[in-house]
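Apart from one protein chain that is not included, each protein chain of the complex appears where it belongs.
Letters A and B name the chains as they come in the text, with residue numbers starting at 1 for each one.
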Amino acid sequence: MKGLARTIVTFSIPAVLACIYPILPEYAKFFLARVMILSVYAYGYAICFQMLGMLSLGHAALFAAGMYGAGLYTIYASPSPLSALLMGVAAALAFSLAMGLLSTRVGGPFLTITTLLAAQALYLVALHFNEITGGEQGIVLGREATLVWPLSPWLGESDSRYLFSLVTLVIAVTGVWALSRSRLGKLFIAVRDDEEKLESLGYNTATLKLLGFALSGVYSGTAGALQALLYSYVGAGYAGILNSVEPVLWVLVGGPLIQVGPLLGCMLVNIIADLARGMLRGHVLIVGLGLVLIAFAAGRLSWAYRLLRRSTGLVS
Amino acid sequence: MIQLEYLGLAILDGLVNGFSIALIASGLTIVFGIINIVNLAHGELYMLGALVSWVLVSAGLGYGSALIVAPLVVSGMAVLLNMLILQRFGHEPGPTMLATFGILLIIQQAGLAILGPAPRAISPPFNPPVEVGGFSYSGFKLFIGLASLATCLLVSVIFDKSRLGTLLRAVQENRLMVGSLGIDAGRVIMIGFALAGGLAGLAGALNSPVRQIHFLMGFDALVASFVVVVLGGMGSLRGTLTAAVALGLLESLTALFLAPTASRVVSMLIALSYVAVRRLGQAGGGSRS
Partner (left out) sequence: MSPSQILSLRGVSKFFGGVQAVLDVYLDVLEGEMLGLIGPNGAGKSTLAKLILGSLKPSTGKVFFGGRDITGLSRRERAGLGIAGTNQFPRVFSSLTLRENLEISLKSGGGKHLFESVAEVAELLGLSGLLEAQASSLSHGQRRLLEIGMALVSGSRLLVLDEPSQGLTGGEVERLASILTGLSSKRLSVILIDHRVDFVKSLSGRVGVMSKGRMVALGPAGDKGVADVIEEVYLRGLDAGD
């Protein structure tokens, strides 16, 4: 029964998001569609951080790989959004495998530092080739390259965005729900709890961590690709460090239940940041204050404390 | 074919940059060494040093005052940071890392509010061209390099020889045991933060006349420091200096062929490969813990 209750809770938020859709004002539709895409990214980050206990500060690179893979494909190869989506996911998968190979060889704070350096390298590369990537300013994609274009005879732009985001979110939630019940999911958690013990039971934990990074990369890359293909924009800002640290906050704010936490946390943080958007670059300040506050709160939240301890301590 | 003169300039420039990076990174190393945490806000302390210098020089006080006031102010900031926030959760690595990242963003935004979005500049108080081995070089940059090197060596000597250094190293070895010896570990950590802040503030003040003073300059410094501490070994001051000089030389030599961003990417890739090969932080890896 506990499992059933968890399943109901898991799918209740997407169900609510589907039900309230007809009564939403235009701005709320726009805002929630964005948050749903970011939540897919949050789930991807949670697989890496919350399940496997790896505190990456480089996931912006995976998001950006998805975004550039999809966006640049529509500009320089073919304006076909579906193959662009696949290209984006493939690019993120490739980058996550590289980052995963690195992460299986280092531990503790070095994992955080190396992921940060890897992401910063991608960011600088994007700036360096700004004739191709558009650098910080970015590039606006053609309308016919977006996923909403084929639906335009029937649905308005914001409605089709909302629909796409919701469907993607439901797929992402289902994936995490299934993963958390599966043997693989249990093994991921075992890696977080005691990697050495799992190794002593005959498991190859390096492979498990690589797999976790790859899955995380597919999620993050999908979110990035949809960012490009729904909002017809790619820009180096998405590869920046802020986009790497935000999911940490989302996951910690969301709570211990991985099936709903990332979505809940992402919505909460973005709603608060949106309310503060009138302030001078309020969003960044909210994230900064949020991190400090959650650091204080972590002392009282035993799950967050354990998670942070596991992911930042040196292996002795 | 590159002319020999450019090569000489590049080497000199690389050394000066290397010493500057060493000055910034040694604070990161000290803090990591004594409490085993990565202070992600360390780069912002450097930015604050430059910011304070800009404020002072703009207010008509001379650059000389900046060299004294900026390290003191930033040192105070670091102590405050430790006292008000990091100390509250006993320097537990996880919460500390998160909190320092939050502080990074907050200081950055404060920098934006004070400096504005456009980069600021102050002019060097003196800048005689100096003849070095047949070509001329900026006298002020030479001053930066020498001052940075001297400070780094001084800190290194303090660490190795003085009672303070012994205490810092003792806390680094075993915080609990130090407590049982009647030494106040909290105060030693505080001194470590003060030192780290002072060094970052001094680096900011020294570099403010030759760099663009911008609210994002701290993060670049943090990334460079990470490359250095990864290559030089966390917690080792001598390793930091060596690695910083190597990084400075590498970046200025590759900058002869590549754009500056590309040469930074090259050095980051070298650091990443080194980390992977040495398996840092893993059981049996080369980390000091």
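Operating definition for what follows: a residue touches a chain if its C-beta (ideal position, glycine included) is under 8 Å from a C-beta of that chain, and two chains touch if they have at least 3 such contacts.
Fair warning: this is a prediction, and the values are worked out from it, not measured in the lab.
Visitor: What are the shown chains that the left-out chain touches?
Guide: Result for the missing chain's touching partners among shown chains: A.
Visitor: Pick from A:Arg143, A:Lys186 or A:Arg277: which residue touches the chain that isn't shown?
Guide: Final answer for the missing-chain contact: A:Lys186.
Visitor: Among A:Ser12, A:Ser78, A:Ser152 or A:Asn204, which residue is in contact with the omitted chain in the full complex?
Guide: Of all options in A:Ser12, A:Ser78, A:Ser152 or A:Asn204, contact with the hidden chain holds for A:Asn204.
Visitor: For chain A, which residues lie in contact with the unshown chain of the complex?
Guide: 183, 186-187, 189-190, 192-194, 196-204
To be clear about the criterion, only the chains that are shown with their structure count from here on.
Visitor: Where on chain B does chain A make contact in their complex?
Guide: Per the touch definition, chain B meets chain A at residues 32, 36-38, 85, 88-89, 92-99, 101-106, 108-109, 112-113, 219, 223, 226-227, 230, 259, 261-262, 264-265, 268-269, 271-272, 275-277, 279-283, 285, 287, 289.
Visitor: Mind listing the chain A positions that touch chain B in their complex?
Guide: 55, 57, 101-102, 105-114, 116-118, 120-121, 124-125, 127-128, 196, 241-242, 245, 248, 252, 280-281, 284-285, 287-296, 298-299, 305, 307-309, 311-316
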